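Note that one protein chain is taken out, while the other chains of the complex remain in position.
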Amino acid sequence: MKQLKGLIAGLGVLTLTACAQTEMEQENDGSNAGNGTADENANGEAAAESHDETGTLTIYTSGPGGMAENLVEAFEDETGIEVDMYQGTTGDVLGRLEAEQGNPIADVVVLASLPPAMEFKDQGMTMAYESEYADRLQDGWYDDDYHFYGFSASALGISYNTNMVEEPPADWSDLVTEEYENQIAVPDPTQSGTARDFVAAYINQEGDAGWDLIEELSENGLSLEGANNPALQTVISGANKAVMAGVDYMVYNNIENGEPVDIAFPESGTMITPRPAFILESAENVDSAQQYIDFILSDRGQEIVADAYLLPARTDVDAHEDRATFEEIEQLDFQWDFLEENTDDILEEFLSNVR
Amino acid sequence: MFNMRNAIQTLNKASALLVLVILVLMPLSLVLIRSVTPEGAFEGFSAFSIIFEEQYRIILTNSLLLGFGVVIGASLLAAPLAFFMARTELRKHRWIDIVLIIPFMTPPYIGAMGWILSMQPNGYAEQMFPFLSAVTPYFFTYFGMVLVMSLHLFPFIYLIMRNTLDNIGGRMEEAGVIHGGSFLYRLKRIIIPLFFSGYSMGALLVFVKTIGEFGTPVTLGNRIGFYVLTSEIHRYTSVWPLDFGTAAVLSTMLLSVSMTIWYIQQWLVSRRHDKVISGKGQTKAFTPLGKYRIAAWLYLAGVLGLAIGVPYFSVVSTAFMRVQGDGLGWGNLTFQHMIDLFTGSGLEALFNSVWLAAFAATISAAIGIWMAIVIMRKKGAAEKSMDFLSLAPNTVPGIVVVVGLILFWNSPWNPGMIYNTWMMLVLTYVVLYLPFTVQNIKAIYGQLGDSLFNAAKMSGAKPVYMLRTILIPLIIPGILAGWIMTFTISMRELVGSLILRPPNMHTSATFIYSQFEQGTAALGMAMALVSVGLTTVVLIMVEHFKNRSQMYRQ
Partner (left out) sequence: MDITLQDIEKSFGKLQALKPLNLTIKSGEFVSLLGPSGCGKTTLLRIIAGLENADDGEIQFGDKTVYSKKRRLNVSPQKRHIGMVFQDFALWPHMTVFENVAYGLRATGQKAHLKEKVKEALSNVQLGDHAERYPHQLSGGQQQRVAIARAIANDPSIILMDEPLSALDATLRDEMRILLQSLVKKLNMTAVYVTHDQNEAMAMSDRLVVMNQGEMMQVNTPEEVYQRPENETVAKFVGKGALINGTHVLYEDVHYLKLNQNTAIPFSKNFMGELPYNSRVTAVIRPEHINLSRTARETGIEAEVETVSFLGERYEVTFRIGGSDQSLFAYSKSKLSPGDHIFFEVTGNYIHVMTNAHTGGERHETA
């Protein structure tokens, strides 16, 4: 038995050593490429090929599924640059970025809501790049210093079940009526960044009076239903008649699938949340990353955005014909600065009202 | 000779310990370190003062309430089944054991989602039986969560209860009868005490699994506002603004709760010296039910109906429904989602899951054999700590392990470039499920007498030859049981896969999750169905292989 243990130990050690070696080698390769000093080495071939890049552009993107893939595919076709894509929810993406702080891997990040991008910029974690398309974008969708670009956007509205609701709600206040009692929901702002921003923006516009509506909704049985899609699913399946502050493109997708659902944009104004894309300061493939930013703002990229029922950022590109246009949607009057400052407090008060 | 053998032995032990330190100890320690150094510098234990904030106290209480509730729920579900399968006519039907594992193979979030789809207003339950609308609201409470999680975890406690009952041989009870004990007295003085150590281990595992479970709290708990430690940890690691420091503190709380409960259980068991001596030569107690066995079958059917019937009805319905909003109906039937699954990216995700799980299970089995060999043959301090480390992941909630794995494998000083590759997923599965393999192999190994190996030595067998011809063939059942366990759970592992999967890679579980989060629920359910079906097929195949390798016993 003793010798037997010994043998296995030997194998274990061998494997460990072998692993350790390859890892070391890889690390060396990585740092050479990253520093761009590889030319000085005898290792000229590898250096020539990678230039100052690892050769593969790494994108962390928070969907929507389908569009993210289409964009990457088209980008690869057009430029020949290979892309590694991690696609998840905004939370998944942010979680990974945080976890990888010590050793960042992503080059380009695409999120579903603006505040994290602003925070990243404030912390100096983003890289400025002035795209040729910048002047053709909607005002306020991109950073004045060109650190991030809201290349697409979704509007929040009231999604309702067409089998159960005859008269589409015209405004938020319609949801306080008896018709919606106990059958009205909102995506959980602790899970959905858009819902969270909406609540803050609404309070920004309405001031303290805004809380009256939230109290009334709460009394009418407003429930929190997870992230955006799970909340929408409760409307589709008939568990709720309507969900407020849900993102629009999911609704349009479901309409296309024949689901009994539609969306209304309230008269008193709602929020349009740009989906920012930005290059990380730590990016190793800066050139490819810049090409990607240009690509998603290009005609081809914006077309793909429109096809996914999202609002294109370029003023000269039309939205999908089946959806409400930018101009048709009444917007809330709010300041991103206000949101950055007050969202936490507002969220807390909101939760204490609704939970 | 002296030196060589000792040196190799020491080296072997040291490297086994090293592997465990790297796999288990380092990640867990980093969680602790991170929670006291949120900004990189030691800030004392003030971070833990959040425990006293009401918000977190409620969350901690919720976790504990849920844990105890599920232990009670799962025990109540499992006890009659364990009795039927250990002591009555039903024990002939071994297939029941496989069917009873299906709830455990079902991803918890799928189970929860299935229940939600059935029980929600206008859900499947109300569509079929409108009168149920009076009952369904009660599902969206604490009791609903306990029910769903109990139904998921009861197989665990069932298997342990049944084995313990099997091992309490008939003789001990007969002795009790002869000495004039009434049934109640026997129950109190013989069965319950003997039952205790086995049961308490099962209850402990269920408790830890419950408070460490993440799927059900995120799907059902968040919906009804029942927040627990895991769902909060998930929130702090994935919802803006992220707060890894708080997540680490909450992880440490979770860890401490698990460890405390584990310690209490060990203490309770060690105080009693009623180790059940090996079952060999014992008569098996048999309590024929006679005509009452119809009641036993009905009970079994009832439990299976709740544990498998309800959730899978929802899963199947959703997977084959064209328009979700139109509800149940033959006209609404479609195979489109299945076709989409096999023609789209789903197939690749499924394939990924299969090979990752198989790979992880195989590595686990190999490490498990190694650990079992090192741990079994000596009982020094090193062996004891290895024993503990190899079990630790089982007493620690999965999400804590995952946070630790990120902190360790992605730290700048870690030379391992595993992070962000598929190897990280394999590693995660191995760490999470190593205890199952080690436990299974140890259990079988422990039954083998030393003389079997001494006989081989005396026959001139060299160590490797002995390993190949004696040890491995004899512990094959344990290896296979550990393998299938690891494979099954890796196939549906969510929390680690979600956070640690590399770019361009989906597993079946993350595919399902992302369908629910961003895509089509029906496609997610179709994947769940295929994935569980595939797991069942593998399970049956391995079970068959296991039986064949055990032919010599018949």
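Note that the chains take the letters A and B in the order they are written out, and that residue 1 is the start of every chain.
To be clear about the criterion, a contact is a pair of C-beta atoms (placed from the backbone, for glycine too) under 8 Å apart; a residue touches a chain by one contact, two chains touch by 3 or more.
What you see is a predicted model, and the numbers here were worked out from it, not measured in a lab.
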Neighbours of the unshown chain, displayed set only, are B
Given that one chain is not shown, which residue among B:H93, B:K384, B:K462 or B:H544 touches it?
B:K462
Taking the full complex into account, find the residue in B:M201, B:L255, B:I470 or B:I499 that is in contact with the omitted chain.
B:I470
Touch list for chain B against the chain that is not drawn:
1-3, 449, 451-452, 454-462, 465-466, 469-470, 473-474, 552-553
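Criterion: only the chains that are shown with their structure count from here on.
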Between chain A and chain B, tell me the centre distance in angstrom, where each centre is the average of that chain's C-alpha atoms.
33
Complex interface listing, chain B residues touching chain A:
5, 8-9, 11-16, 18-19, 117, 120-123, 218-219, 222-223, 225, 235, 237-242, 244, 322-327, 345, 370, 373-374, 377, 406-407, 410-412, 415-420, 453, 462-464, 466-467, 471, 498-499, 501-504, 510, 514, 516-521
Show which residues of chain A lie in contact with chain B when the two form their complex.
1-10, 12-13, 16, 19-20, 23-24, 26-27, 30, 58-60, 63-66, 69, 84-92, 94-96, 98-100, 102-103, 105, 113, 115-116, 119, 161, 163, 183, 188, 190-191, 193, 196, 223-227, 229-230, 233-234, 236-240, 250, 257-261, 344, 355
